[in-house]
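Taken from a larger complex, these chains appear in their original positions, while the remainder are omitted.
Note that the chains are named A and B in the order they appear, and that numbering of residues resets to 1 at the start of each chain.
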Amino acid sequence: MKNFKCAVLGATGVAGQQFIEACSGHPWFTISGLYASEKSAGKKYCDACTWHQESEIEPRLASMVVKDVAKIEGDLAHYDIIFSALPGEIAREAEEKCAKQKPVISTTSAFRYDEDVPILIPEVNAEHAKLIERQKERGWKGFVVPGPNCTTVGLAVSLKPIYDEFGIKNVFMTSMQALSGAGYPGVPSLDIVDNIVPYIAKEEDKVQKETVKILGAPRGKDVKAAAFAVSCTCTRANVRDGHTETVFVETEKPCSPEDYRAAVGRFNERMKKEFGDLPSAPKMSIIVRDEENRPQPRRDRDAGGGMSTTVGRIRKDDVFRNGIKYVVLSHNTKKGAAKGEILVAEYLVKKGYIK
Amino acid sequence: MKNFKCAVLGATGVAGQQFIEACSGHPWFTISGLYASEKSAGKKYCDACTWHQESEIEPRLASMVVKDVAKIEGDLAHYDIIFSALPGEIAREAEEKCAKQKPVISTTSAFRYDEDVPILIPEVNAEHAKLIERQKERGWKGFVVPGPNCTTVGLAVSLKPIYDEFGIKNVFMTSMQALSGAGYPGVPSLDIVDNIVPYIAKEEDKVQKETVKILGAPRGKDVKAAAFAVSCTCTRANVRDGHTETVFVETEKPCSPEDYRAAVGRFNERMKKEFGDLPSAPKMSIIVRDEENRPQPRRDRDAGGGMSTTVGRIRKDDVFRNGIKYVVLSHNTKKGAAKGEILVAEYLVKKGYIK
């Protein structure tokens, strides 16, 4: 396999650091450029950023000089892939500049809701990748593929086997989200000690909108959003990593807990076949825990290197005629962020979108 | 007002302690007997129990000798009210023994699901008190009135103004429950630090069953359960006190967030008129917070002396044609336990059921 040269935009922020950690030791991808705001430009990476990851920074990157993201245009020829973790305000302009020439894989929401842009989770909607072709109409040589909001990921993955086999009419979801979802410094400790904060700005809208787009069907050149509705309440819990979500699903056809378990089994088989060869793919896409008190963030978030989605407490729903309820857990800074996007890049390499 | 002599059963446990704390300085009720298991009988109260309340024990009670609950029968003539906080296994037998002669107000679930027993929350279903009359058919001179599970309380109170004015079709609820709900020693710290436990034994069944019983309509000698369904997922969060619940309600008639706010206003007015003179009634039964990040357990649990129910994040639901969603918070060891039962006793005194 060719070795791909990668740049990280927004490299000094927490999301950028996660790209760096996720690429560390990667068999295909090598980071060869770090970009951040003018303020950091010219500094050594280790001086420009406060490193918040568990592992230590690779020495090679620690001493790499950070460049100004505003001036990346001239450097683009040196890279095969651009990983973007830019803050919202400046992401759209910078990503567009890069996409004119190169593939951009992003954790930001800048392009997520554009019609010709897929929000890609390979296990769920790999076929949306074909929207990339449509982006050529923008006159771009490259393209943009953003990942979903970290709260959408666990929901969308866990709904996928249900949607495919039983159809979905309605979904109610309540999230208990980890502190790391707010970045750093993020949530003040005084707000969360002995407490829950039942609000995360804009989160509910994003999850409701993204879930139906991601589960939507490719229709000619478009993707048609899935025809069900999602209603969410998103809260912040005193947990470091791992978003927990309670889900109530009304299905089109009857779907018992056993039906769901069996559908997950088939889903996992298919995933293994299709993505098992990608370096960041977990052995099991969805892990079903049968203990009555799982999934738990601390015990399940690192399953599959943080790339598995864990589902538990699968029960028949007590309101819907056809429906189940369950609890799902997904690692928000691994599967739900940079490491999830690395998997997307791996998939696009395999399919020839990135060369 | 006459002064009522009260006995507390299960006085050494956490729930019993809460009765003692809630009666401290009460204008009508005086604790004159403390009962616990044989093991504690004969000891001074302060030696028999490990006190877990924030306030100090009243010296008078600290030195009171605990009696054996198995032998309470002979003492019953000395009491006007029996407050029971007995552990599940022995509650039914002991409460029955007492109810043959005296009013028993209980936090246990022993009699909750009997047809002739009301689960009383004065603000919600005061008129269920008439079931007390039916208990005479058991040959009892007294009666049993249990309170609901602590998780049911906030849900039932917050649904009441909706149910009365708009009708309810379906309810989805996810709870994030406080540690104190599990008693002491309760939840091991190793299970909850940096974690959520998405399971509480039997809790979901209780809440689903109790909510519709409490909101049910008296029909002749019976109470007919309300004709809607509730589906819950109950979780444990790293919070000391205060149960937070996210609620999605489908209503019969259109009910906008403004409609709900207005209905709460009318509800509060009515409560003030009917219960405003009871010593433990809060000034506002339901407090609506308009800040986007409330209610929060630490900031709102003590509102109204822990007896108010706080509702926030009232929004139109995104799935139901007619429906709203909101977050509700209720103090599980005050309104949801002994102090809530003290209010019940006050109400029954006012109405002449307790003399």
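Here is the rule we go by: a contact is a pair of C-beta atoms (placed from the backbone, for glycine too) under 8 Å apart; a residue touches a chain by one contact, two chains touch by 3 or more.
This one's a predicted model, so the numbers in the text were calculated from it and none came from an experiment.
**Q** With 2 copies placed here, how many are in the full complex?
**A** 4
As a working rule, only the chains that are shown with their structure count from here on.
**Q** Quick check: superposing chain A onto chain B on C-alpha atoms, how many degrees is the rotation, to the nearest 5?
**A** Between chain A and chain B the superposing rotation measures out at 180 degrees.
**Q** Nearest whole angstrom, what separates the Cα centre of chain A from the Cα centre of chain B?
**A** 42
**Q** Along chain A, where are the residues that touch chain B in the complex?
**A** Result: residues 170-172, 174, 176, 193-199, 208, 229-233, 235, 237-240, 244, 246, 248, 292-299, 312-313, 317-320, 325, 327 of chain A touch chain B.
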